[in-house]
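Every protein chain of the complex appears in place save one, which is left out.
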Amino acid sequence: MRFLIANDDGIYSPGLAILATVAKGFGDVQVVAPDVEQSSASSSISANRPLTFRATKVIDGVEAYRVNGTPADCVALGLFHRDDVDVVLSGVNLGPNLGNGLWHSGTLAAARQAALLGVRGIAFSTPAVHDNPELSDLAPYIAQVMEMLLPRDDLRLVNVNLPARPRGIRWTRQAVEQYDGEVVPAKDPYGRPVFWLAVTQLQEHSPETDLWAFERGYVTITPILLDATDHAALGAVNPSERIMEFDQPDPQLLADSEEAASRAQHEPVTVERASDG
Amino acid sequence: MRFLIANDDGIYSPGLAILATVAKGFGDVQVVAPDVEQSSASSSISANRPLTFRATKVIDGVEAYRVNGTPADCVALGLFHRDDVDVVLSGVNLGPNLGNGLWHSGTLAAARQAALLGVRGIAFSTPAVHDNPELSDLAPYIAQVMEMLLPRDDLRLVNVNLPARPRGIRWTRQAVEQYDGEVVPAKDPYGRPVFWLAVTQLQEHSPETDLWAFERGYVTITPILLDATDHAALGAVNPSERIMEFDQPDPQLLADSEEAASRAQHEPVTVERASDG
Amino acid sequence: MRFLIANDDGIYSPGLAILATVAKGFGDVQVVAPDVEQSSASSSISANRPLTFRATKVIDGVEAYRVNGTPADCVALGLFHRDDVDVVLSGVNLGPNLGNGLWHSGTLAAARQAALLGVRGIAFSTPAVHDNPELSDLAPYIAQVMEMLLPRDDLRLVNVNLPARPRGIRWTRQAVEQYDGEVVPAKDPYGRPVFWLAVTQLQEHSPETDLWAFERGYVTITPILLDATDHAALGAVNPSERIMEFDQPDPQLLADSEEAASRAQHEPVTVERASDG
Partner (left out) sequence: MRFLIANDDGIYSPGLAILATVAKGFGDVQVVAPDVEQSSASSSISANRPLTFRATKVIDGVEAYRVNGTPADCVALGLFHRDDVDVVLSGVNLGPNLGNGLWHSGTLAAARQAALLGVRGIAFSTPAVHDNPELSDLAPYIAQVMEMLLPRDDLRLVNVNLPARPRGIRWTRQAVEQYDGEVVPAKDPYGRPVFWLAVTQLQEHSPETDLWAFERGYVTITPILLDATDHAALGAVNPSERIMEFDQPDPQLLADSEEAASRAQHEPVTVERASDG
């Protein structure tokens, strides 16, 4: 099996090294990771500038490249340069990715980018322990999860969190009941207000969610969607309201519109501002 | 009704101005937007530095603030400063947000951040037309969509795209069949390789998707999920495999693990790297 | 006379607007400025990515472009697009640029970039007064300084600071006796140490320096060097030590060295790291 390893903590993270080391036991490994920490990058991509892809020595015996971009950028470039990748592994992130934090996670985003490009993606995260970086203790658990997940090619995108000393493994759903962030006001040295976005400790978790299981010492495995549509809400729309035609669609306007839409889609997300001309 | 208006094109975008202008017809309006273009920012947040929130004059009669951060940052700060917001409107983005492009969209991410924080979010996008910035032509269509959606407080997060001259309105699902991005190799002035991430034109779209309807001249309305779990895949896991207990869970290890997990969650996503000590 | 106006506060700064307005009284004006605030950017340039140069409407009747880069980038692109510029004006910066602060100033750097490219540069700065933005009060003083300096084409680079209500004008030297910055420790929301770089108030200034005159209410005018060499120190080197030849310079090695040096200079400052291959 051929693996591409990415992360969001940057190419020199020990979390990436342990993941690459474990993956070598399952097949060929190549690393493509950001040149510097890209935390909370979500699925951001660098649409306004070109990226570099540079060979870097970080792990003995592993071909590795660093990219001056986001986790999703890394996977896009990695899969561009090598078209035979079977699974993209992301992490191991130093810090868990659970609950609504998933929406901001660059670790999951690297795995998601793989899945968007047709390659399976698995994201791994673990709490960062300041005084004892024994990530090697996690190796057997990572290996066990890979043994479970690698044969399951129906699972296109999976998010895994590993507590420090797991008592077991549970398949879970994402906890979405609460948001685990808050704004913390502070002052700059001149006394002017500034605002930090900080992660908060949630007190209670719904049973069987990723947060709930993780706090109870389980490795959590959560299959993740690639379709953002709320199909339940869509299905609940009154059929008579699902399609509304405006009166008198002028055929010329319509033709113009289709052409404009076609052109427009060719445009990148960051187009010249209309008012600038 | 009280609105907060955000975007990803930056506070000086004419798309933001037209959205704020229309929204003023429906209630109170405040603007909180990035100080500079933040395209393809997805749900990235600025977790490693504090943000500023500065009063800025951009639209006559509208209280406005600029933030040196991402679209999601803007909404987090805006809702921190004002707790009576009913709906966050994001956009109008100059460039459509359709199909898999949704995963990278900062416009949708601003609306999503609202929904994560318990406030309804609606994202608006339109093709950017270089030579004719008549965004004011869109005003009646934006107003019509707001008339349809504002009473629907069951819809927590909605993505809207407006073609240049709409022929109607359709409720759609996200097109997820193809990825509309590609890597384009180029050279820097020294002949060294660099790589752009570019949006590609997809040729065919599945019926009733956002891309399909938008190309046919319809305003598209897509309800968006806040739960990233793939419940179908989760439900398909063999019940005997959903929970796996490791042998002989040492009670002490377990207690340690819970404490570590609890501590870990207190940590932000970007913790001190374990190996740094 | 043909002017290019740049700054480091960004294209929407009122300081840029007042400078462009005054300059229109002296000749043709074009604006090229950063799309967002670039404070303390010094003479940094964007060597690793290409820049955009986009027409933007900011001041009635003035052709203006915004650049996604530093002040020095703006001037480089502005002079590339228009080869008939007589003088580059930078500012008016909202915040003075005096003493050792000059080394960090992006406002002076924009003017310096002009001078490096063979075009005269003049930088303007003024204290930012929060509660009374009457920059228009400065217009006659800016005009008076321009009347003094524009005929002096022997002055390639000049730094000007305008107090709020000037009592006169003084030619000054840069105050270099003290550094006006300090490190201010703080904590992030998790209690971890962070460090701000802050400007400090210096208590005493040597007479006739820019800081000394500015505090006494004078507009300060300081001619600035383009040669960073400390000629006094260079001249003091013992002649017998100024050139040292190593023994037995192998002619082949020397030839290799010259060729390598020639190649090397072709390389940009940010070359591929040697160890990466």
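For reference, chains read A, B and C in written order, and residue numbers begin at 1 within each chain.
FYI, contacts are C-beta pairs under 8 Å (C-beta built on N, C-alpha and C of every residue); 3 or more make two chains touch, one makes a residue touch a chain.
Treat the numbers as computed from the prediction; the structure is a model and nothing was measured.
Here one chain is not drawn; of C:L4, C:I122 or C:L157, the residue touching it is C:L157. Mapped onto subunit B, the interface with the missing chain covers residues 48-50, 52, 54-57, 68, 184, 186, 188-190, 196, 198, 272-273, 275-277. Seen from subunit A, the chain kept out of the figure touches residues 10, 12, 35-37, 68, 189-190, 192, 266-268, 272.
Just so we're on the same page, only the chains that are shown with their structure count from here on.
Chain centres here are Cα averages; for subunit A and subunit C they lie 40 Å apart.
Taking the mean of the C-alpha atoms as each chain's centre, subunit A and subunit B sit 15 Å apart.
In terms of their C-alpha centroids, the spacing between subunit B and subunit C amounts to 38 Å. Annotation for subunit C: residues touching 2 or more other chains are 68, 189-190, 272.
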